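In this view, the complex is presented without one of its protein chains, the others remaining in place.
After this line comes subunit A, so read on.
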Amino acid sequence: MTFTIPIDNGDALKNAEADSQRTLYPYVTGTSIVAIKYKDGVLMASDMGGSYGSTLRYKNIERVKAIGKHSLLGASGEISDFQEILRYLDELVLNDNMWDDGNSLGPKEVHNYLTRVMYNRRNKFNPLWNTLVLGGVKNGEIYLGMVSMIGVSFEDNHVATGFGNHLARPILRDEWRADLSFEDGVKLLEKCMRVLLYRDRSAINKLQIAKITEEGVTVSQPYSLKTFWEFQAFHNPTAGAQGSW
């Protein structure tokens, strides 16, 4: 569906440059984020690739970051917009710390803030081209939610952005349990990331898994998954399609 942007910035007639300030399409993008709640908190996995269209331009982008003491933010979509969101959140956390009142922003609050930011940018027809995943633990309460670039948000026991929503979510709906241990949670996430690696062309085999619990955040060192290419179907992929096009 095409939707014409109504131009409304006061001096629209004089201000041709104002248009070029708006986001029209994403340039450097990150692919899926997959995240699950587990027994002690939240586990979030992402690969470290940044694609420039169909070129794999950057291979060392951390797409999962800690926010304050209680939250993890993962982003897919435009990397520069993600960096801007991190700057907004820096300011938010700084102001929260300056109150010095013993309270700190929990994941629910950060998720709500991000939802408002994304929605307001969409209202001004200048969206932040990201789908964000926000997970965290505060006072024993484990929280996991997602916000899309037009401001649609929800929370659930497991979330995935982009291709992850199509490929990983069904696996999670089948195999997720509330009492997953850390090892089982990582195994489950790796299973999802492996499928994405096989089937998402913008995925790379270099991933990080971040964990957040009541104690704090740990982001793993980058590592790669073992893949298996000896399936019969991969040996002779056109075997069943001789003569067809």
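The working rule: contacts are C-beta pairs under 8 Å (C-beta built on N, C-alpha and C of every residue); 3 or more make two chains touch, one makes a residue touch a chain; residues count from 1.
Going forward, contacts and distances are computed from a predicted model.
Trainee: Choose one: "Proteasome subunit beta", "Trafficking protein particle complex subunit", "Integrator complex subunit 9" or "glutathione transferase". The correct choice is the protein name in UniProt for the chain not shown.
Mentor: "Proteasome subunit beta"
Trainee: Of A:Ser104, A:Asn165 or A:Asn205, which residue touches the hidden chain?
Mentor: For the chain that is not drawn, the touching residue is A:Asn165.
Trainee: Could you tell me which of A:Tyr119, A:Trp176 or A:Tyr198 touches the chain that is not displayed?
Mentor: Answer from the full complex: A:Tyr119 touches the omitted chain.
Trainee: Which one, A:Asp156, A:Glu175 or A:Glu214, makes contact with the chain that was left out?
Mentor: A:Asp156
Trainee: Kindly note down the residues of subunit A that lie in touch with the hidden chain.
Mentor: 1-5, 7, 16, 19, 24-25, 115, 119, 122-123, 125, 127, 146, 148-156, 165-166, 169
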